[in-house]
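Here the complex is missing one protein chain, while the rest keep their positions.
The block that comes next holds chain A.
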């Protein structure tokens, strides 16, 4: 079968969600889950509005899946105003039956989850470990903005004023304070980040 496509259960025929799966191919197939994303991962789709009408539906669907998958996603479309109670029920069902709950507030968002899980099937976990773009400015911004309230404009200001990160790190409070837009509190936060020891207690 087609490995690069999402296999969609015939049950989902007519689901408007399918319109929004555009970045990966998909095809109908006879599968027990709603969406077969890879050999080891699958997803069930549930609209909260539907859940309110058929509270047992999710449970039976999960039971059908049996233990064949490593990752079992319950993709919940939040399409009602009063969410607290139904969402609690869905959360509980998903958790007690070993499913990962993902919520989307629009069909676009739900579709994007399916696409992403498929596209990222073999992707390493780099980006959730906090390593983003590799160009200099992004990385500099990425690191400097760990200091609270330091924003992109400040990063540019610091960069142009000191010329390099090591100069920024070595800057005195006075020098930092000379930068337009860097107020007292930012100066202190930056300075403390650079000069307070990593370990507070030896």
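Here is the rule we go by: a contact is a pair of C-beta atoms (placed from the backbone, for glycine too) under 8 Å apart; a residue touches a chain by one contact, two chains touch by 3 or more; residues count from 1.
In this section, contacts and distances are computed from a predicted model.
A single chain of the complex does not appear, and UniProt lists its protein name as "ERCC4 domain-containing protein", one of "DNA replication complex GINS protein SLD5", "Mitochondrial inner membrane protease subunit 2", "ERCC4 domain-containing protein" or "RNA helicase".
Within the full complex, the residue among A:25, A:54 or A:123 touching the omitted chain is A:123.
Among A:36, A:58 or A:73, only A:73 touches the chain left out of the display. Residue positions on chain A in contact with the hidden chain: 22-23, 41, 70-73, 76, 78, 83-84, 87-88, 91-92, 94-95, 98-103, 105-109, 112-113, 115-117, 119-121, 123, 125, 127-132, 134-137, 139-140, 142-144, 146-148, 152-153, 155-157, 159-160, 162-167, 169-170, 172-174, 177-181, 183-185, 187-189, 191-201, in rising order.
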